[in-house]
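One protein chain is absent from this view; the other protein chains keep their places.
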Amino acid sequence: MKRKTDKSMDDGMSIIVKVAAYVLAVPITILGLYIILHGHLTPGGGFPGGAVIATLTVLFLVAAGKEKAKALKRDMISFAGGVGLVLFAFFGFIGTGTTFFFNALANSGSLFGMRIPFGVNPGYMWTAGVIPPMNMAVGLEVAASLSVIALVMFVYTMEDER
Amino acid sequence: MMDLPFIAVMILIMLGISAAVLKRNMIKIVMGVSISASGINLLLVALGYREGGVAPIFTNAPAAQMVLPTPQALTLTSIVIDLAVTAMMLSFVILMYKHYGSTDSRKRRLSG
Partner (left out) sequence: MMAFLLQHAPPLVIALPLVAAFAMPMVSRLGARAVKAWALLSLLATESLVLLLGRDVMSGNPHVYALGAAIPSLTTPAGYPIRIIIEVDAMSAFMAMICASISVLVCMYSLQYVRKKGGQDKYYTLLLLMTAGMMGLVCTGDLFSMFVFLELLSVSSGALIAFYARRGESSEAAFKFMVVSSIGALMVLLAAGIFYGQYNMLNLAAIGGMLRFGFLDKVALVLLVAAFAMKCGAVPMHMWVSDAYGEAPAPVSAFLVVASQASLYALFRVCFTLFGVAAATEIMGWALVVLGMLTMFIGVTMAIPQKDIKRLMSYHAVSQTGYMLLGVGVCLAVLGNAAALGSFGITAMQGGLFHVVNHAMYKGLLFLAAGAIIYRTGTRDLNKLGGLAHRMPLTAIFFLIGAFSISGLPPFNGFASKLMIYESVFRFNPLLSVIAMLTSILTLASFMKVFHSAFLGPELPEYRGVREMPPAMWISMGILAVFIMLFGIFPDLVVQYLVGPASQALLDRIGYLGGVL
């Protein structure tokens, strides 16, 4: 079933929108990475940080238009998401000597295992064991998945024949 | 006045389900399910509230009673699940629009 194509979105929006999008890309990325990395100290964590980074893809798609959107390869982004998920499962399996999902790195002196007492503290970064790597893995995965969803919906609705 | 969040929850859930049941446009049905889900998330967050409490975070926390952290974890999980479900239902609406040419739920070919 052929339908009239919407040719106005082929080149994206005007030059002002494009420049603003490319300038905004840096603060958005930094905000997203900040929310992911400090997930064990401040509100946020893997999912909201990944969603913020995925808005970068949506911003790019809207500003650059359909022709440039074909440069984003769906398979590579999907692969990155798969890597994120396997890393999450790997960190879950680390503690299997005791139980599954046991926080084996906390209070142990190794990578994220600085020893701190329980209670109110001014926020030390290298603590909390397995949780910060899991946050990073989840952030990578969520950013990849939401980008793939936005990409597929955009490309599929803009093409003119099945 | 202590019951105000729960009254809001009931209103949101009723509005959501009535939109999902009564509306004809398929995108409005999806929005109805999403509003219902937001209502239930509000219920979960409101259940953890303790009078005069602060956020359950140890970083630079003021010295007061903290609200319960478990319902916040439940709400975060629920928000992620609802996002996935909404994305999927909207993809189905896109596919149906491509095949049937309209978003009216009465124009369908499966019946009986």
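Here the chain labels run A and B in written order, and each chain numbers its own residues starting at 1.
Operating definition for what follows: a contact is a pair of C-beta atoms (placed from the backbone, for glycine too) under 8 Å apart; a residue touches a chain by one contact, two chains touch by 3 or more.
Treat the numbers as computed from the prediction; the structure is a model and nothing was measured.
Asker: Identify the residue among A:42, A:55, A:78 or A:121 that touches the chain left out of the display.
Answerer: In the complete complex, the chain left out is touched by residue A:78.
Asker: Footprint of the hidden chain on subunit A, which residues?
Answerer: 78-79, 81-83, 85-86, 88-89, 92, 95-96, 98-103, 162
Asker: In the whole complex, what residues of subunit B lie against the chain that is missing from view?
Answerer: Missing-chain contacts on subunit B: residues 13, 17, 20, 26, 29, 33, 36-37, 40, 43-44, 47, 68, 70-71, 74, 77-78, 81-82, 84-85, 88-89, 92-93, 95-96, 98-100, 108-110, 112.
The rule we apply is simple: only the chains that are shown with their structure count from here on.
Asker: For the complex, give me every residue of subunit A touching subunit B.
Answerer: 1, 41-43, 47, 119-123, 149, 152-153, 156-157, 162
Asker: Taking the touch rule as given, give the residues of subunit B at its contact with subunit A in the complex, in rising order.
Answerer: Going by the criterion above, the answer is residues 55, 57-61, 63, 76, 79-80, 87, 90-91, 94, 98-99, 101.
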